[in-house]
Structure formats: C-alpha cells, structure tokens
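Every protein chain of the complex appears in place save one, which is left out.
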Amino acid sequence: MASQDNPDALVLSDDPLHPANLIPELCRNFYQLGWVTGTGGGISIRVGDKVYIAPSGVQKERILPVHIFVLPYPQAAPSPHTDRVFLRRPTLNLKESACTPLFWNAFDLRDAGSCIHTHSQHAVMATLLWPGETFTISHQEVCSHSVSAPEGVARALSYLDTLVVPIIENTPNEEDLKDSMAEAMKNYPDAAGILVRRHGVYVWGSDWEKAKTQAECLDYLFEIGVKMKLAGLETVLSS
Amino acid sequence: MASQDNPDALVLSDDPLHPANLIPELCRNFYQLGWVTGTGGGISIRVGDKVYIAPSGVQKERILPVHIFVLPYPQAAPSPHTDRVFLRRPTLNLKESACTPLFWNAFDLRDAGSCIHTHSQHAVMATLLWPGETFTISHQEVCSHSVSAPEGVARALSYLDTLVVPIIENTPNEEDLKDSMAEAMKNYPDAAGILVRRHGVYVWGSDWEKAKTQAECLDYLFEIGVKMKLAGLETVLSS
Amino acid sequence: MASQDNPDALVLSDDPLHPANLIPELCRNFYQLGWVTGTGGGISIRVGDKVYIAPSGVQKERILPVHIFVLPYPQAAPSPHTDRVFLRRPTLNLKESACTPLFWNAFDLRDAGSCIHTHSQHAVMATLLWPGETFTISHQEVCSHSVSAPEGVARALSYLDTLVVPIIENTPNEEDLKDSMAEAMKNYPDAAGILVRRHGVYVWGSDWEKAKTQAECLDYLFEIGVKMKLAGLETVLSS
Partner (left out) sequence: MASQDNPDALVLSDDPLHPANLIPELCRNFYQLGWVTGTGGGISIRVGDKVYIAPSGVQKERILPVHIFVLPYPQAAPSPHTDRVFLRRPTLNLKESACTPLFWNAFDLRDAGSCIHTHSQHAVMATLLWPGETFTISHQEVCSHSVSAPEGVARALSYLDTLVVPIIENTPNEEDLKDSMAEAMKNYPDAAGILVRRHGVYVWGSDWEKAKTQAECLDYLFEIGVKMKLAGLETVLSS
C-alpha cells in the first residue's frame, strides 16, 4: 500500500480541502477568533478510516501539513494508558494533541467527522457565570442555526427551544477528561457540545464544516449569554 | 438568450464588481465584522431585473460565485407558499437564503438595490436593552452619515435628528417575518432598517455600497447605544 | 508644467509611500481599527505645497489613488464660503472630504504634514464620560509616546505628565467646526489632538507617520481611560 511505503503521502496533497491542508488553515482562522491563543485548542478531522490530528504544545496558527498525525480509525479508545497506533507521524520531535482521547469520544459516541476544541474566553466565562451543570439559553435566532445532536438523529433547534450545553469539571491532565466527557455525552444525548469549566469547549459535527459552524454558533451564544447575564437579563424565557 | 442557454454565465465574470463576485467578497468582510457567524446573515444584490442571492445554511465567508442563485425581478413576492422562479441555480445541493422574502420587502417597498442581514451582537443587544417597539438614538455624528429612507425621497439625517429603527418580534421560521417586517416598513416610512428582536437586523440601500455603509452606520450606533445604556447615559437628547 | 497638462500624474506613482498610495492603504488600516466605519473619518497628507485629500461620503477602505483630490498649499483657508482651488480632481462624481477646513487648521496652526480624523468609539465614549472641556489622563506609559504639541516646539510628554485633549461641541455641519477647533488649538497650545463631542477626534503630526502614531496613542488612552472610568478608577494621579 502506497501510504505504508511512504506515510508522508498521507499529508501531502494539492487539494485545499484535504484534511492535512484544512487543519492548518482552520487553525489560522481559529487564531484570529481568539480560540487557540498560545498553544491551546485545535481541530481533528476524521475521513472514513483515518483521523488527522494536530501536534500538541505548538503555535496552532503556524502548523504545516507535515506536522499532522494520522491515526487509523477505529481503534480501541487511545487513552494515556493505551498504545496508540499511527499511520503517519511527523519526523520532528512532536507529540500528538493531548485532546486525542476527547476527540475520540466525538468519533465513537457521535459518529462525528470532526471535533473542535477551543479555549475561547466566551466559553470560559460562561462556565464561570453558570456555576451549575449546564449552560442554557433560549430565544436566540442563532440557536436555530445549531443542531442539538449531530449524529444519526440530528435535529435542528427551533428559536423557541432551550439550548443546553453540559459543563464538566476540569482536571489537571487533559486526557483525564475522557470519562467525564463521555458520561456527559451519554446523560445529555441532545448536547450540542461539552463545556469544560475554566478551560473551554469541545464541539463536533458530521464533517468539518458542520463542526465549525456549530462551534461558531455556540461561541456566539456563550458570548451573548455572558453579556446578557452581566447586564442582568434572563437568558432562558418560558415560551 | 445566452443566459438561458448557459445560466452559469450569469455568475461568471472577470469584473470584481459583478454581484456574483461582490457577494462572496462582502460576506468575507462581514465575517470579519462578526455579522455572519456560523451560517447566519448575508447580502442580496438586485441589478435591474435580476436578483443575486447567496445560499442558506453555509459558511458565508467561504461562498464562491458558483454558489449564487439568480432570480428574475419583479416576480410575485416569493414566500414559502409561492413557487419561486430562478434564472440560475447552483448545481450543488443548496437552497437559497431563507431571507429571500425579507430581501424582497426591501426591493418591493423601498426600490432597494441591495439588502443586508446580520446577526451582529450589537443589533441583538440593542433589541434586548430597548424592550419597546423602536431603537432610538440622537446626537451622534454617525447618525448624519445614515439616511432615513433610502428610497426616492431619501433624506440624510442631521446630527440633531433622532434615528429610529423599528424592532419586530422574531418568529421560529425566518420567512414568517415577511409580513411584520413589511408592516413596520409601512408604519415607519423613514426607517433606516428593521431590527428583529433576539435575531439581528435588515438594512437596505439603493445599491450595495449604500446598503453596506448604512449597515455599518447602524451597527456603529447599536454598539455605542448599548455601551451608553450600560454606562447609564441617555441615548436621546432633546435638541 | 507637467501636472497642469496631466493632473492625474499627481496621483499616479509606483512609490508605495506616495501620498496618493498611502491614503488608500492607511484608510484600509483605519477600517480594521474601527476608525472609519461607514463613510466617516479619513486622513489628509501635505507634502510641501500640495495637500492630498480623500473624497467624502465613500467607503474609506475602498478608496483608490484615482479618487484623491490635490489642493495647492497655502491658500486662504478653504471654508464652505470660499472657492477652493484644486490641482487635481477625480473625474468621478465625488466631493472632497467635508473635513477639509479642519485639516487646514492643522496645516495652518501647527504646520502639520498630516491630519487624521476618526469616529473611533473610544474617542466618542471619552467625550461622553468626560462631560467637561477636556479629556485628561496621567501616569500611563503610552502618554510618553505622545507629543504635546507636534509643531516647532514639539515636546514629548513624560509618564508623570497629564495629557490634555480639549473637547469641542459638535455641530450639524462638519465644516462649522472650523472656528471652535481653531479656538481650542489656540487655547491649548500643547493639545495632542482635538476631541469633538459625540463625534470623534482630530489628530495631527509633522508627517503621516507621526500623525498615525499619535492617533494610535491617543486612541489607546481614550480606550483605557474609558475602561478605568467605568471600573471606578481615577485617571489622573497627583505626582
């Protein structure tokens, strides 16, 4: 198989929509949005039996296609306690994103084609001003551009619906979030994403376009929710 | 007629000011301004007997000329209950903007050459902090860069005038806003645009340049109006 | 004289630092900063006996060199009541910037080589939160990057100095600000710029680079001054 002979062929393509080209471009986009400040956040894309993942601890707006990791899918959830299998690794001294087990949750539990993680301050402020188990907002037109469960039974929210995003507690090691994120995804089958307190948000979609638009919608709602809360306005109305 | 033989010729042009080139460029501009986050918002342009409209539910900053719909004008207001006539549709699986009937209001009732819809958070916050039927502000220099009624009798506002933007209530289906928007345009013949509560704003002009500058002026006024209100300042002075 | 034979030669140059190239580039820069939203604001540059001015009422981020007006300097202050003399006018149906008489104040009274006018919301908010005759701030490092009077006797401010920017009242016609702006410039010979209530700011410098850096420093100070005032912090300390 060509890609086994030359694994680098997995990340070299003239197609701007190839995952190894899209991930660097989208990370530059996310940098402009303030989502991946420093070395935080990122995006993974799954196409069929391959998962494309950015490296950890690097400037996300300067990633190049040669920095991308490719993993086979499915494989037993690649946790810190599991040996991960790779189809291709960068030759540089890089480590795959620490979010890898969390991206896997979206692939395994929601059949997602892409998962985005941001450190957006709107997301973090939302987790601080909503001290309970969920962020909720209703009666915002942008809610109707989100989907409640982008899996087989994906259903678009109505303007009148209440968008619910579960909030899980942060842990010192990002990979340790895997179980609590999975539990929240099971407890909230309609969840549009998962907030992590004092950390950020994970959002997924059936492909990178749906993941990105969903991430932008949620970020918009976190931002306006925070503004409303600080202005003393209710964020959920009874219909 | 060439365009009937080859409808794609209607959206293929080397002229950067051709509507099918302008709409993608302006949507990228609006994305930078935070007006079309996710898949919301957009712009339509009417030149003579043709209306150019972007697709619905897609990332607005990534639209290409081949994605543009072209409709003949005039035609009976194309509501959800009416069969719309097209001169050209994209070959992709796309649907025309859900705002189409609302853009039509601007064309029919104001003889507009362009209509812009944004989900700007400044517009949405203005509708939340002005709970009544209108947003009002006076004594801002930028008011004098707006026009009160960009139709035949367009009149520039003075610095001393009060700018009035009617606010209509949102509905679960965007197309259902058509009648209440039309009613507000009739009740407020000088309206500079129409706000939609918890949703955004519609702004028009006799051409795309006037629509865009008007949309920027209004957005500026929503933003500073919200800042003033939150700082406890009056937004309308008696002259 | 070549330029009388072909006035367009006055605005056509391969040099990116030629005023007719700089003005469009700087206006795009100012658009990104939020200084020239809609059609407001702009910059004029004087080089020796020629003044380069942008048109009025157009999108400032889309100006081209061919849109630039060139006026001879000196000439009797070109007020609305005076016939202005031009070396070159665009062939399009454009009018020179309504700020022309105010730019002239900077040239005549401060020997400026450039004058910038912005509608920055930081400037406008400063005029609302400082209801008196001046905006004042001290003990900000950025003060020491401003100059108090960029004329013959220009003197850099110290970190310990209080920066003073006079505030004049706005008028319905921009050109009518000429006399009150001139009066403020005479009353405050050290003024770093002139704020116009509910309108914006005029800032000048001995060349375009000094005008731009001064405008950025003042805008920074308006922004942080407003933040401090809203947070209940004093903006002027006794040394």
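To keep things simple, chains are lettered A, B and C as they appear, and every chain counts its residues starting from 1.
The rule is short, and it goes like this: a contact is a pair of C-beta atoms (placed from the backbone, for glycine too) under 8 Å apart; a residue touches a chain by one contact, two chains touch by 3 or more.
Everything quoted here is computed from the prediction, not taken from an experiment.
Although one chain is omitted from the display, it touches the following shown chains in the full assembly: A, C.
Touching the missing chain, out of A:16, A:38, A:132 or A:232, is residue A:38. Of the candidate positions C:13, C:82, C:158 or C:187, contact with the hidden chain is made by C:158. Here the missing chain is touched by one residue of C:144, C:162 or C:180, and it is C:144.
Touching the omitted chain from chain A are residues 37-40, 57-59, 119, 121, 124-125, 128-129, 170-172, 174, 196, 198-200, 230. Panel shows chain C; residues 139-142, 144-146, 158-160, 209, 212-214, 216-217, 219-220, 223-224, 227-228, 231, 233 of it touch the chain omitted from the view.
The criterion applied here is as follows: only the chains that are shown with their structure count from here on.
Those residues of chain C in touch with two or more other chains do not exist in this structure.
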